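Apart from one protein chain that is not included, each protein chain of the complex appears where it belongs.
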Amino acid sequence: MGDQLEFIQLEVMVVALGLLVLLADLFLSESARRSLGYLAAGSLGLVFLLSFRGGYTSLVDGEAFGGIYRLDGLALFFKRFFLLTAIFVLVFAVDFASRLRSGVSEYLAFILFALSGMMFAGSANDFSLLFVAIELITVTFYILVSFQRHRMQSLEAGVKYLILGAVSSAFLVYGIALVFGEAGSLKFDAIRDAHARLLQNKVFLFGMLFVFAGLAFKISAFPFQIWAPDVYQGAPTPTTTFLAVGSKAAGFVLLIRLFGSVVPELTEQWTGMLIVVAALTILYGNLCALPQRNLKRLLAYSGIANAGYLLMGIVAQSDNGTAAILYYLVGYLFTLVAAFMIINLVTREGEGEDISCLAGLNKRSPFLAVALTLCAVSLAGIPPLAGFFGKFLLVKSVAAEAFGNTGYFALLAVAVFGVVVSIYYYFGIIRTIYWSKDTLDNSPVAIAWPTRMVLGLCVAAILYLGILPDKPINWANAATKIETK
Amino acid sequence: MNTAAWLILLLPLFSAVVIGLGAFRSRKASAVISIGAVTGSFLLTLLLVAFGGELHPSVTWLAIGGLQIDIGLQIDQLSKLMLCVVTGVGSLIHIFSLGYMKEDRDFSRYFAFLSLFIFSMLGIVLADNFVMMFIFWELVGVSSYLLIGFWFEKPSAADAAKKAFLTNRVGDFGFLLGILMVWAALGSVGFADLAKSVSGGTATITGLAGFLIFCGAMGKSAQAPLHVWLPDAMEGPTPVSALIHAATMVAAGVYMLCRVFFLIDGTWAMEAIAWIGGLTSLMAALMAVQQDDIKRILAYSTLSQLGYMVMAVGLGSPDAAMFHLTTHASFKALLFLGAGSVIVALHHEQDIWKMGGLRDRMPKTYWTFLIGTMALCGVPLFSGFFSKEAILDVALENNILLFFVAVFVALLTTFYMTRLFVVAFMGEPRSVHAEQAKESPAVMTVPLLVLAVPSVLAGYFYAHAPNPLVLAASLVVVVFGMLVANTLYSGAKADPLPAKLGLLAKALRQRFWFDEIYQWLIDQVQENLAKLADAIDRWVIAGLLVRGTHGTTELAARVLRLAQTGNLQTYAFWFAAGMAALLVFTLS
Amino acid sequence: MEPTLSQYLLVSGALFAIGLLGVIVRRNLLIIYMSLELMLNAANVALVAMSRFNEKAETALDGQVMVFFIITVAAAEVSVGLALIVALYRKRQTTDVADLATMKL
Amino acid sequence: MEGTLFNIFAGLTVLSALLVVANPFSRNPVTSALFLVTTMISISGLFVLLGAYFLAAVQILVYAGAVMVLFLFVIMLLDLREAARRKLNLVSLAMGIMAVGALFSVYKSSIESKYGEASQQQEVAADTGQAAAKVVGSTRALGQALFSGDNGFILPFEIVSILLLVAMVGVILLSRKEPR
Partner (left out) sequence: MDWLLIIVMLPLLAAVAVGFVPGRQRRVIRGITVGASGLSLLCALIAFLSFEIDGELKFETKVLWVESLGLYFHLAADGINIGIILMGAIVAFAAACCADDITHRVKEFHILLNVMIGGILGAFASMDLFFFYFFHELALVPTFIMIGVWGRGANRNYATYKITLYLSLGALLALIGLIGVYVQTGEESFSIPDLIDKVGKKPINEAAQQWIFPLLMFGFGILVSLWPFHTWAPLGYGAAPTATAMLHAGVLKKFGLYGIIRVAIPMAPIGAQSWLGVLAWLALANLLYCGLVAVRQKDLNLLIGNSSVAHMGFIFLGIASLNVIGLTGAVLVMIAHGLLAALAFGLSGHLYRQTGSLDMSRMGGLLRQMPLAGSALLMALFAGCGLPGFANFAGEITIFFAAWSAGLKTITVIAAWSALVIGSLYMMRAIRSILHGPLGGDWTKASDLSPLVATALGLLLAALLVFGFAPGLLTKGIEGEVTKIVRLAKPEAER
């Protein structure tokens, strides 16, 4: 038991931190509470650093709790990824505190609890852990989304997310039930052994498809993308960020584990379906983003499109594809955090997030203007930024398989079309920043120093990932190599 | 000697460049450099003629794979003759220009262009291969363009320049294709190599290739149907008309045909060339009969004479063609310069019906002009007599029909030249300017006098036994033409012919409506094609395809997002429907 | 005769379908939550049946453990959902989903 | 005996589930809630048939006992008579039935392809052969499966406890009176 706890030490620390934050709220004064978020972020930073400790990394490739929990390269990579995301979101949340009006400490604690769920999900090697971790994330997000009770939109988003989320949970568990019945076990290892003889078993296939649907909901892939725009728009912006990056990444780590290593032969059998899903996701996201004027909603649609690009890595069914997903996700993390932070800084409460609020940003704050431009350019996939390299790796992984399957070419064509369409609307953002005539106000934007630091870090990371991709690629490769051993 | 050969070519280029780069600031320097260059070339030419044998210096210009293009100078009998013509006549015209262009504010530019032209023309003359010839062919076109459009602010001049260039380009199109075909068939573009393979009997070119090469000549030498630019080209300064549109550039086509005669000889192209030449000469002569502009009459006469030469080539006698080319160069330059002298004296009045009585007022011009006229008409003992006779001779031998055409043309030539001469120089002055006309200064009259010498004597250098029949015919024609014209126009105040000939005269005055037909053709074909392309670009590609794609995308976007109704139940429905679709897709 | 696995599965499937239909068709949020409960319970039935008819004895009970988790999670979900309904009702005096469409397109 | 009981419980489950969703006689949420209880109880009956005794008890305790009370509380709290009168949208009903029908028919055919008539015999044979192995979800067995450290589900169990904590705090936050 003791050494098993060692495996989950990071998660335990995070949960403990969450509990501490909840408790601290009772004893701290109003002014001290403000720095609670920074404190929590700092502590998470510590946890993040601890994840590099030799004592912890030596556990990699080990299993605990009877094989339910697996700590391998992939899991470790994602744990760090989630930690990083949460640090940024916590800093963001402090910025956002005034708009939450009440329950700020609880908000912070929930972020930490959701984080622990994501970290567990990264290590899930059993359907029961998968389900429980996902539910921890989802249920926490129900609350995080509807946290601004004074805003109708937040409540509406919460209800929508809750109902659709519950439906998707139902699909997931129903799928799990069928898979359990046919494979005889909830454990991934057992399913891996059994699945080759189940490839024609329709009940098993039915179950796996339901599981896929449950995960596709998380990553907002077509046809389960429909919730994303409304929820992204209505939710408090830090929640949106966390949802767009963390929750999506949690979906992906499970997809990678399940479809990449547990049932690879089934994935191959389903290549056609995956291509169609990826292509439609790209198309839907990009096309719907085209006439969109609300920035958060725009990013939601673009998030759908990005899920489609990421699915290309799953479709590729290779280590390179997986590594590309990891790389892309990291780039996406920095880009999206920066973008949402800037949108939050620029817009005012109650005014909505219409794109016109960016007008004249280059005069109000050249730093923010440049940073947001970099984000948009990176999302559009133009070198030398993170987004380009991520897309490059994804396309490469698909192209490597393409000669021999025309479907891959169709997917590539759709991806190209999607990127071109996306350039149109990302370019619209840049256009509004720099050469829009109707500037509403010219007041400079005040930025707190931790926010500034996070933004600076994000910009640096976007550039780093685009210009010096060697090391990150190696990390991503290492994370995938260990996992499939 | 090789250096001398290169210098002949490069001196005028040097002059043009120097004037263009800075010497233009001084009028005097420009003139001195330019005239120096051309006379230098002339002297070097004489040097070559006197001492040089056949020379063939060359450098590689471009060599890629199987394509080798040299810049080389082929100096042989033919090119020496032509060199003499070009540099000799050129020198005189340069000097004449000193007087003619004295008042012009773009004096330096004029001389730069003139030098450029001489350079280009010498390039054609010296070229030892097709591509080099084509290069200078084009350069001649451009320098002629620049000179015709010298007074570019005058719309008519600018238009004429444009027309000349474009018409030439149509000919060049054929020329280029001809070169390509020759290269493809014989594997080289050098005249020496080609001659070797043709004489070795290893290969020949097709008639089509020959005809295409002739297309080049058709443009430059203004053969029908590409003759329309030459009369308009008279918008340029008169010395330019004399130099380019009488003596040299227009002769280039004939020269080129002679140069590559060995290639086209024996193909069906010869027949076509002969007929086109004959018809051009006939048509041009007819049109000359009813022109009133002194320079235009000369221009049509030039056309007509070029037709002679081309016909001679087509009938298999490049010698006769070159002979006529040489004599024609001198007397036509003389005529043009004479006309220029008259025009200057009359303050740029060009209508012959506003002249008259110039005999007494401009005696030198009068006499030299008379010599030129006689030579052109083919009055015995003048140079034109011998060369024209040589051509008639060839025609009689080879094609009797063309012989009659040629004789008729000779008659017309005498007629319209006499008309011109009688109306412009004899009788009483018909305008104030004509009354006050004074003889031109020496700088202009001396070249006239100098040119008069070869106009008389050039015929004696060509040994040729005359055919009595031809002799008789040409004599009759000359006498008859002169008499008729003299009776008709002596003392006339206006042209009596339009009244007598009616529609025919109108057709002649309107130059058989060639320009109108071309304009119509261009409007109908070229402009409509352009309109069509533009419309396709605007409406189909930029409109239907691009905006269509854009519109479809936009529409798809707007339709797709209708799915996002905001209603939870719809969302749940999409969810279930999507799931069902996925299931059906994967499981069945 | 003893009921077969497929009979159990059909019952659970029917339950699932009815629940899904309820989510799609009913507009009262409360009823939608009840339908969601039906869907989750359908999974429970399937899991227990699968567990009963499992070929591998050693992992057969896993299904029932899973049901235990599902019941707990469902309870948590319902409580959050009901709290949300209460908050919504306070703001808008409605539980009809048709009134929740301020964000669209 | 088992067959009959199954038919009764199964029929009751489906019927009352239908009545939860679409009751032709009443639109009152309270009715739906009561039929939900019926469904839950029938399901626990099915659990008993399947040997999951502990779960059957938990089912009744949690659903009939806790969840239903919660539902009823909220219904009473909100006083929903007004909303109950709204009409059903026929188009959405038809489309919903179509989508769900498609889903169910694919499900049914999948089940039949696996457990259909032909394979039924083998299945039964296999079942009888392993009849002894049929698991019984007694409290002890389940407890051992849940809490054993090395081979059990202690970790998910603990995570569920975090989940419950989150839900609890969240419910308090959400249902607290709005600030200002």
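A, B, C and D label the chains in the order they appear, each numbered from 1.
Note that in this section a residue touches a chain if its C-beta (ideal position, glycine included) is under 8 Å from a C-beta of that chain, and two chains touch if they have at least 3 such contacts.
Given the structure is predicted, the values throughout are model-derived calculations rather than measurements.
Counting contacts over the entire complex, the absent chain touches A, B. If you put the hidden chain back, the residue from A:Y38, A:F367 or A:F409 that touches it is A:F409. Summary of contacts with the chain left out: across B:F173, B:W353 or B:W367, the touching residue is B:F173.
By the touch definition given at the top, subunit A reaches the unshown chain through residues 377, 382-384, 388, 392, 395-396, 399-400, 402-403, 409, 412, 416, 419-420, 423-424, 427, 430-431, 434-435, 469-470, 473-474, 477. The chain not shown here touches subunit B at positions 60-67, 131, 134-136, 138-139, 142, 149, 152-153, 155, 158-159, 161-162, 165-166, 169-170, 172-173, 176-177, 180-181, 183-184, 526-527, 529-534, 536-537, 541-542, 545-546.
What we mean here is this: only the chains that are shown with their structure count from here on.
Set side by side, C-D and A-D show the greater C-beta contact count at C-D. Subunit B and subunit C have Cα centroids lying 95 Å from one another. For the pair subunit A and subunit C, the distance between C-alpha centroids works out to 26 Å. The set of subunit D residues that touch two or more partner chains comprises 89, 92, 95-96, 99-100, 103, 106-107, 110-111, 114-115, 153, 156, 160, 163, 166-167, 170, 174, 178.
Counting partner chains per residue, subunit A shows two or more touched chains at residues 128, 131-132, 135, 139, 142-143, 146, 149, 159-160, 163, 167, 202-203, 205-206, 229-230. Those residues of subunit C that touch subunit B in the complex are listed here as 20, 23-25, 27, 32, 97-98, 100-105. For subunit B in complex with subunit C, the touching residues are 561-562, 564-569, 572-573, 576. Residues 2-3, 6-7, 10, 13-14, 17-18, 20-22, 29, 32-33, 36, 39-40, 43, 46-47, 49-52, 54-55, 58-59, 62-63, 66-67, 70-71, 74-75, 77-78, 80, 83-84, 86, 88-89, 92-93, 95-97, 99-101, 103-104, 107-108, 111-112, 114-116, 120, 123-124, 126-127, 130, 133-135, 137, 141-142, 145-146, 153, 156-157, 160, 163-164, 166-168, 170-171, 174-175, 178 of subunit D are the ones that touch subunit C when the two sit in their complex.
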